[in-house]
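For this view, one protein chain was removed and the others were kept in their places.
Chain IDs A, B and C follow the sequence of writing; residue 1 opens each chain.
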Amino acid sequence: MSDRIEPALFAPAAFDAAAAERGGYESYSYWRSTFRTFMKSRLAVTLLLAMTALVAFSFAYPALSGADPNAVALDTERWNLRPGSGSGPFGTDGLGRDMWARTWHGARTSLLLGFVIALFDVGLGMIAGAIWGYARRIDRFMTELYNVVTNIPQTVVLILLSYILRPGFWTIVIALCSTGWLSIARFVRNKVITIRDAEYNIASRCLGTPPGRIIGRNVLPYLVSVIIMEAALTIPYSIGAEVFLGFIGLGLPLDTVSLGNLVNLGKANFMLYPYQLAWPTSILAAITVSFYIVGNKFADASDPRNHV
Amino acid sequence: MNAEPLLSLEGISVTFGSGRKAFRAVDGVSLELMQGETLSLVGESGSGKTTVGRAVMRVLPLSAGSIRYRGERISGRIPAAAERGLRQKIQMIFQDPMASLNERAKIDYIVSEGLANFRLYGNEAERRAKVERAMEEVGLLPEFASRFPHEFSGGQRQRIGIARALAMEPELLIADEPISALDVSIRAQVINLLNKLKKDRGLSYLFIAHDLSVVRFISDRIAVIYRGRLVELAPAEELFARPLHPYTKALLSAVPVPDPDAERDRKIVAYSPSMHPYGDSHPTWAQALPGHFVSGTPEEIETWLGGPGTVPT
Amino acid sequence: MKRATLVAATLAMVGLTAMAGCGAARKSADRYATTYFTEAKTLNYFLLLDSTAQRVAANTQDGLVENDRFGRYVPSLAESWTHNDDYTVWTFTLRQGAAWVDSAGQRTAWEVTADDFVEGLRYVADPANGIKNVSTIRKVIAGLNGYYYDLLDIDEGKDIGMTREAAEENFRTVGVAAPDPRTVVYTLTKPTPYFLSYLVTELFFPLERAFLDQVGAQDFGTSRERLIYSGAYYLADWQRDKQIVMEKNPLYWDAASVPVKTVSMQKVTDPAVSVEMFIRGELSATGLQADQVKALAGTPQAEFVYPAEISSVTYWFIQNFSSDNPEFRAFVNNPDFRKALYYGIDRVKLLSLYDPYNPAGLLRNTVVPEETVVDENGRDYTDYPGLAELKAAGDYFDTDKARSYFAKAVAALTDGAGAIKGVSPATVDMKPVAEFAVDGKLPLQMLYVHSNDANDTKMALLLQAMLEEVFQGQVKLVLGQYVDDKFNDVVEPRRFDLVYDSFRFGFGDPSAQLSRLVTDGGINDGRYSDPEFDALIQEAEGENLLSERYALFSRAERLFIDRVYVIPFQVGGGAYTMSKAVPFTYPRGGFGTTRFKYKGMIVEREPVTKARYEKLKAEFLSEMESATKR
Partner (left out) sequence: MLRYMLKRFAQSILTVALVVLAVFMLLRLMPTSGYFSREDYVTMDEAARTAYLRTLGVLDDPFTQFGRFASALAGGDLGRSITVYPRTPITEILAEKIPYSLWFGVAGISVSMALGLLLGVMMARYKDGPTDWLGTAYVVVVRAVPSLIYLFLIQTAASRLLGLPMIFYADDVSSWILPAASMALPGLAWYAIWLRRFMVDEENKDYIKFAVAKGVPRGKVMTGHVLRNAIVPLVQYFPTQVLLTITGSLIIESIYSIPGMGGLLVYAIRQHDNTLVQALVLIYSALVVAGVFLGDVLMALVDPRIKLSSAPVEREAA
């Protein structure tokens, strides 16, 4: 260290007010940041890729291969063949049906079921929740409706509806959505109520912003993370519900190939032909787990507080 | 005062809730605001001052009285066209710069939100120009337009709020405690900005605050509100020099003095409504001195003006 | 706490090992442990609604007669009986001193007397008691039908000029009487040589009126304490949805013939668990499904697997002769098409789903089951001319025959270009089961309805593929599905073209099934109509000499099957079992409850091997030969 002090080092720095204002930020985009934050989690990205691949394959394979998942073998020798042995990569089931084709057809049905339920639940829930939160007049009614509906054990609704209607794709959709949308609506309502009286909303009203745009610009963007998370989590939930309904004998018709049906059929023969349960279960778990994690990670990423 | 008032409140009341739970937040407030004037409305939190501001902005409905702007009634049901005009002419600045900006919208959208609502521009270029001008006016860089609120400091955000109001080219700004949420160091910035705008644009302000010390230097007149009622209204210096109502005195006694000796001797005066000898009689709103109004019974006012039984200050 | 748990766990393990353990060969055990899948709904033995309750009732209550191990009717609470010449009056002499015991196995104040049988029937005959099976005997016992309807009308609020009390008084006119405490006399509406077969059903069990009054009609049989027992066992424990334990009744009149002291039944929901528990030594017996049999191949257990008893239930396919599906309606009313179906359904392949090793063993080619109805000479009804050939035909599946019959039907019903005569395109509305469009052309579309049970669904898919292949793409099966316990909503409004159904055999006479299959008969769900068949049945019903009677019935049945009004398919029961109970030591029979008795059953410490089963079976058959032929 030198004793000599270099005066040049102590030259006063120029102050530029504009530069000070500018701060250290780059031009910012919400979605890009969300995306970047999401991409930071290697697990999430891996699972997103896996999920996309699974979904893509589940929809592409049945459409492209033309394999009939219900094509039974009249030759009993072809029943219950283990994987390999000229029986497709996943083997055949008790009727000689190709487990590979069945698994992917099943995945497609279950995903479709999940998507439709997610669409209805979240769509209806968002709209109803936004209205519920905004219109004070219906709050009492909606709250009582919510109390009543959530107080009816969900199995009662599921079973009664499966009974009154015929078990089938849309029955399950109706049964699951009949209560699902309300809990999302309730959640949205609570959010909307806190947002409703926030100052920036009053500011918008003072600026003469019409209610439609207030909901669209001031309320809904705050619910994006909720929407995405709920939608993503509805997939594992609805698949689980389908498995449960199958367990109590009110699932999709058994000639409909779905993961729930495959699991319940495979379960019966688990001791004997474990692969008949293992394959559909693995695919099912891969789907539900990836949707679950991706949904959660995306919800985290879509929160701007996590962006920096 | 001979000119026509810009804004006049005529005995307005605002009630929250209904039935037994009804709560009257503002109770029979009357005041007039002149063109180019800064009128401050001061009171502690819960006194109804913010409610008055919001009632003017038509965010809250009146339960009694009326509000006129340039002589036209602007409270209650009014034609859509009138409402439209009003939205441009009267704007508001909010107390909390953190809460008053939509976190999920870019500054560009926030500042031009009002412009877009009324299509106050011919084309996109014109809109951008207006946004940039408003931002420059409050000392923000135009390139900030593409950023989000959370990237800004409190002072910057408050300036964004002001720019949003300015973009509408209003005549009257209702400033609802615009600086109380800010650091002391930044307060001066914002106050100076408001003063500059008043000078440059001939703006009028209804300035809402809970602290008399803040408003002394920007106000032409000051109104003191207590529990939804006005208790005193006077030109700024007059009020400081000669407060009449005990509540005003109590408020003034709480203002710190920048002189250490005086500060040491400063006594805080407590106020309680029970100080008033109101039995069956009600206080009235009366002009005690020219331009100096106060709420009280004639006897009280007599006393406050220095008659018998003066309360020593 | 921890240590206590550990100790208890260890002890339990030791106990299990001991139970499962080695032991000397063929040593008999006094405990029989098994499982059940559906809970007994009630112990009220007149309300039998499920097989578990039947098992309990069979072992805890006795009737006048019971089945022995050859299925013959032998004395039980009745020591002896006589009937008049035209089989319309039957007189039973009761055993002396048969006691009612309570749920602790203790003697009660009551003995089984003739009045108890009168009271039993009185209880059954009262519509207010909601006894579902009463329909079976309403027209058998003299005066019962009128009595029942009088009460019913009163309950429905109709004025028949009598109070309920007065109407109940009329029970005196019903054909059951107790002239003295040891004599019961039944008077019947018509000659009924097979009357004994009714007596093994719960409808003729005794009821101690004093006890009924004591517990109250509502509470009777709702818990084991609210019941008294006259059978070989009393109910020592009943935990709903958990277990049923029956202990030997020490006061039983035939206690010497009851080697097993304790019958314990555990409820399980998954058949696989039952098998696993048997392997671990927790059970004395278990049923096995086809796949489970396969799973045991190569394990030490494989040698214990032998075929289970088949039952008198017959499964058959029914066709809807008045279907809303115009294509199928046209075809089904053509006898050649029905023949084509008859030969075109590969039943053995369908049965491979249930028994991969010997599916043909589950076939049944007649409506009336074999080994249930025997004439006075010991000749089985199904060995009568006409039926014997059907039985011998075994698996008659024949693609060529099916195709040629189908070609004949097609030639008769279509215009040669594939359009079905008189049929125009239509939408077939069989909602909620199915809805589909038909174009009035070949291929023929037909709706096959099945339950949502896994095996039923598999069978439907297999049948679909099979018919497609056999009829070379000219028959397309549309599949419709119903929730398994909603079958009535499918059959009653006839929302099907083809469906399979099964019926319990109610009593020991061919009329039990055949008389219900006539035009407008109770189980004529296809709504066919054949006056020739109806006339034959009517004639047979009038004949009292069993061999003559059966000859007439068998002619009718042959005609019925030749014209393919139904397609007999499969026997009930079947599949496989592993058991420590020695086969053929316990009662058997085609109907009623006494075939569920464990009386006489010998349980060993080791499972019975397949080889031993075969040997025992051969012995049993020859014994039965000499026992039944008088």
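The rule we apply is simple: a contact is a pair of C-beta atoms (placed from the backbone, for glycine too) under 8 Å apart; a residue touches a chain by one contact, two chains touch by 3 or more.
Predicted model only: the values in this text are computed from it and were never measured.
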Problem set entry | Chains on display which the left-out chain touches in the complete complex | A, C
Exercise. With respect to the chain omitted from the figure, which of C:136, C:455 or C:544 is a touching residue?
Worked result: C:136
Exercise. With respect to the chain omitted from the figure, which of C:70, C:354, C:487 or C:620 is a touching residue?
Worked result: C:487
Exercise. Who touches the missing chain here, C:87, C:149, C:194 or C:436?
Worked result: C:149
Problem set entry | Where the missing chain touches chain C, by residue | 5, 8-9, 12-13, 16, 39, 41-42, 44, 47, 49, 127-130, 132-136, 149, 152, 155-156, 218-223, 239-242, 266-270, 273, 276-277, 280, 282, 485-489, 491-492, 501, 503-504, 506, 516, 522-523, 525
Problem set entry | Positions on chain A where the hidden chain makes contact | 144, 147-148, 150-153, 155-156, 159-160, 163-164, 187, 190, 236, 239-240, 243-244, 247-249, 263, 267, 270-271, 281, 284-285, 288-289, 291-293
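Following the convention adopted for this analysis, only the chains that are shown with their structure count from here on.
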Exercise. Centre to centre, by mean C-alpha position, how many angstrom separate chain B and chain C?
Worked result: 90
Exercise. So what's the Cα centroid distance for chain A and chain B, whole Å?
Worked result: 48
For this session: Going by the contact rule at the top, pick out the chain A residues touching chain B in the complex.
Result: 18, 21-23, 25, 27-28, 30, 198-200, 202-210, 213, 217-218, 221-222, 224, 304-305
Seminar exercise, completed: Within their complex, chain A touches chain C through residues 70-72, 74, 76, 79-80, 94-95, 162-163, 165-167, 249-250, 253-255, 264-265, 268-273
Problem set entry | Residues of chain C touching chain A in the complex | 272, 275-276, 291-292, 294-295, 349, 352-353, 356, 432-433, 452-454, 457-458, 460-462, 464-466, 469, 479, 481-484, 486
